[in-house]
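Complex shown without one protein chain; remaining protein chains in place.
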Amino acid sequence: MLLVKYGLILLIFKLFPLCCNGDRIKHRMYIDINASTSCFRRLNATHQVGCSSKRAGATGVAHFCEVENDLTFILKNGNAGPYIPILPVSLWSKKILQTLEKSSKVSGLLLYMNNETLVSFSHDLQCPNENYGVENTCSKTDDLKWNSGGTGILFENIRFPVFYIDKHDDIKTVRDCFNKFNNYSYDTQRDRSLCSVQLNSFMFGAKNTPTCIRRSNIATNLNPVRVCDPLGDKNVWASLFPLATYDEKTDKIKPILGQKYIVVAARTDTASFFDRTSGADSPITGLVTLLAVAKLLKQMLPKNENYNTNVLFILFNGETFDYIGSQRVLYDMQNGNFPIETQNGTAEIFPVIKPSDISLFIELSQLSRGDGRVFAHLYKVDSKNTNFTERLRTNMAASISLQKSEGTLPPSSVQTFLKKYENLSTIILTNHLRAFSNKFYNSIFDNSTNINYEYLNIGPSSIQQHLSDVANTISKSIFEEITGQTYTAQNQKVSELVDELLHCYLENPNCKIFQAVGKQPQQQQNRPFNLYVGVDGNTNKATTLLGFVLGWFVGDIVGESNENCTNISKNYAFRFYNMSVSMNDLNNTMCFRMVMNFTEAVSPAFIIKDYDWSSNLYSSWSESTWGEINMRLFLKPSTSHESMTMAVGCLSLLFSSILVYFIKSRSHILFTPESIQPSPVDC
Amino acid sequence: MELMDGHVATKTSSGQGNSRHALPNDNKRRDRRDHPSDSGDASGNRETERNEQSRTSGQSRRHSIDIPSEMSRHEEEEELKYGAKHVIKLFAPVSLCMVVVVATINTVDFYSVKDMYLVYTPFHEESSETTTKVWNAAANSLILMCVIVIMTILLILLYKYRCYKTIHGWLIISSLMLLSIFSYLYLEEVLRAYDIPMDYPTLLFGMWNFGVMGMICIHWQGPLKLQQAYLIFIAALMALVFIKYLPEWTTWAVLAVISIWDLIAVLMPKGPLRILVETAQERNEQIFPALIYSSTYMYTSVTAADDSSTRTSNTSPDEHGFTRDWVDNHEERAARRRVDEPQTGGRSTTGNQANQPSAYDEEERGVKLGLGDFIFYSVLVGKASSYGDWNTTLACFVAILIGLCLTLLLLAIFQKALPALPISITFGLVFYFITKQIVTPFSDSLSNEQVFI
């Protein structure tokens, strides 16, 4: 019987897990908006930019605005402040920012996505990375403002937190809350409970990078808390031909010395005001073109037949923030640490590549179709780049016209190199002449619409076709440059590849190419990769995948796929991976051998001992750490209700103290004890 | 607490406890006493005592012999009265310690975030499987326990062979660490949590004064309240350290294991703490003055020390109860964790002692509770509060206080040293788990619907 009873109890416990928590009152008081992203704080050698809330978060009465005029209520007549205006993101401009910053009634800002067609939306500076590039290549006064629509908000220090929501459900929740509680008889807002927002994005870092590096320092803190991390990720490089020979018999690796290199470079990162990026035109068009060039060149030049020129593909990371990646590559090159770290600069596995070994530097910048023109920017004209431009011109598809622009130098990684080595022969291929044709540079609106991309829609004037034409042109020209012969064969069709790559980057990271390289994102996200550089020590998945894709394109098949296809043989000259043979045949995998690797993309400023932060030699960007970023809706009680509660409470306190004291001091009169029984105490 | 005093006294062959009875120092008590001869006797004694500070315990012992046997009955009653008072005298510091810990846990994230662990707990419960976590916790707590046992034995050996210098050096170093490094860490985290800027000069000045003052109060002398405050702070700090650096489940396992160990160590015939207590009584010394919170002054007067000529070096009588640092020396914890120990000395109420703090001969009697008990009580309550449910916290708090009451009651009944952890911690653990799993859902659904019972 007892057993049955206990069995029953056990059963009950099993059936109804010991839970039932989570029904606290606070869950009825707050609505968490999980999908919000926030603007956060970054620091450089002298300033802090971005935003931060107070430690406990910023709270304010919600005020939903559809148009700019809705704001006037808050600014002029709002009496229940502080407020948090909720604005469509398209209104987010420098003017609004200044208005809000001036008003003492605003404690935060919430932006929501709207699909308005915009003329221009860019939060970067008008002259991006001006201070770290070659001087006089951009001027705010002349018409030579590369990013003419730039507001520079990305580099403003904003006194209140700014959040962004882009899910329709969230926007609806906020709007409904506003309509239900706030959106009537504004004059009496003071006297009722109001729908309010709490924005919590407290940033630990403050002032500037040197300060916060010091604060993170163990010497002064028992429990050092990192308050900021240097921005950084990885650069990716790969070479068309092997950089070293490997003798299987002797197991010896011998670097191939004395080669010249054609560098084909692009950037891999973008940024936006929030922790969301799109980056279609910059960097994805350049990046995808580079990948296509790699693929084409590998087909044209499968083996090194004693050419004395190799092709080096380099993808720089962190370029948005004062050329972090290229500065580091150059720094490594100068110190003999490129492509891999060496002792005293002696080549052991790979040749040590110095800037002087670069015969031609081709950078692929923004390349969206625009009006069908491609500009070749030659900053310092010399025979090398002039010749190459001519080759490009002859090889260019009919639909595209190539124009040469001498003396102009758009913001690009090349600037880092030119600043130190002004005689470097460089070409920058872009779609713009004196100002970006991309009006959404480094913003969330630089999306597939901006470059007119539609998946599986490869028309003759589509972006896919355009990029593959450009890639064909470049690779043919490089072929000619290396071999000295004219490339006679038919154009390779890479537009499908380009289409798929754009799909991978702009729409769905679970695409065929990313699956083919065997490192597919485990179906975890449908949102495209965030191409913000992030912080050091935390390699972005996008960067890793990019490396594999590049390696896949330039790699050789060396055999069946198997477990031995790794670097366990300690053959450091190559990397071996099992990858699909092609993107249309994912299940057929082979062992690929490639010359590809990653290098640190952290500014030299953070690795040079006793770096002088005021020297402005290198990028000094760091990102503040934060505890949590969250946003919730709640109902703020009216002042009158609060005072009423307080008054009642105090009355109770006062009255009870008097009453209790009175009763206590009069207890002998108030309570006449009944006849006491004889005390039971025996004594 | 007198009660315990009584029992210790009975066990002491030298009858120190009896002598205490003979020295009614307390006016109040004297007044209320109905036995006229006794009161006269007592006041006489008291006067003598006051006059000659150098009265020896031996002498007082002699007096005790004269006491008529019927006296003892009243004595006991008196003891009961003071017993209640002393229970409260323990409630206040124990609650205060818990309040400090709970307040810190709830405002300073640092102490509830798990990132580092003690070396003694090599298994970090990172697996998501319950079975793994359970054995991790069990293994951790056993390892920790072994460390404690070894350290306790070491301490007792040191004590037995009269290595007082070593012990005191050890205790001083530990308390110095707690008062400097751990206090600094605490301050740093509090400042960080409240986002208060602070400059190093002020900080160092403050820390220096705080630390030095603490060392003086704890190891030498200082106002009673200050000494108690330091002891409470140290216990709270130690509890926070445990909460922070012990893995989740291990904390609960350790609490359980420790209270069992406490039971064994104090009650077993050869239990180490029992040996400790008995040795101390034989030597006519205070039990590890360094590890114990006392509700009254614990300074035995130097003179008293001198005349107990048998004692070699009356172990620096000034060192009083307090603690040492846990992080590295877990051992003593066991020692501290022992119960209250009634104090030597006559009985004086708090008021009394406040009025004449200079007369702290052996007169002052108070109740003592090992700092270890403070620590583990606070660990339990602090841990309970770290989940954000105040009902659980409150339940544990009440359970622990009741457990303490019961322990003290048992003490009065059995008249022997008792472990203070088992009852309280058992109550606390039982109430914690039941409240968390069963009561809280019930009371949450009640308060959600605004239903009152």
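When the chains are written out, they are named A and B in that same order, and each has its own residue count from 1.
Quick note on the criterion: a contact is a pair of C-beta atoms (placed from the backbone, for glycine too) under 8 Å apart; a residue touches a chain by one contact, two chains touch by 3 or more.
Heads up, the rule we're going with is that contacts and distances are computed from a predicted model.
Given the options "Mediator of RNA polymerase II transcription subunit 20", "Ubiquitin-conjugating enzyme", "NADH dehydrogenase [ubiquinone] iron-sulfur protein 1, mitochondrial" or "Gamma-secretase subunit Aph-1", say which is the protein name UniProt records for the missing chain.
Matching "Mediator of RNA polymerase II transcription subunit 20", "Ubiquitin-conjugating enzyme", "NADH dehydrogenase [ubiquinone] iron-sulfur protein 1, mitochondrial" or "Gamma-secretase subunit Aph-1" to the record, the invisible chain is "Gamma-secretase subunit Aph-1".
For a quick check of understanding: of A:Ala35, A:Val381, A:Ile557 or A:Leu653, which residue touches the chain that isn't displayed?
A:Leu653
One chain isn't shown here. Among A:Ile25, A:Val225, A:Val558 or A:Ile608, which residue touches it?
If we include the chain that is not displayed, A:Ile25 is the one touching it.
What residue numbers in subunit A mark contact with the hidden partner chain?
Here the touching residues of subunit A are 9, 12, 15-16, 24-26, 28-31, 59, 177, 193, 195-196, 198, 633-638, 641-650, 652-653, 656-657, 659-662, 664, 666, 669-674, 676, 679-681.
In the whole complex, what residues of subunit B lie against the chain that is missing from view?
Residues of subunit B in touch with the missing chain: 28, 77, 80-81, 83-85, 87-88, 91, 388-391, 394-395, 398-399, 401-402, 405, 431, 434-435, 438-439, 441-447, 449-453.
Heads up, the rule we're going with is that only the chains that are shown with their structure count from here on.
Just curious, how far off is subunit B from subunit A if you go by their C-alpha centres, in Å?
Centre-to-centre distance between subunit A and subunit B: 55 Å.
What part of subunit A is in contact with subunit B in the complex they form?
Its residues touching subunit B are 18-21, 23-25, 28, 55, 220-223, 225, 627.
Would you pull the subunit B residues touching subunit A in the complex into a rising list?
Going by the criterion above, the answer is residues 109-110, 181, 184-185, 188-189, 192, 194-195, 200, 389, 437-438, 440-441, 444-445, 447-448.
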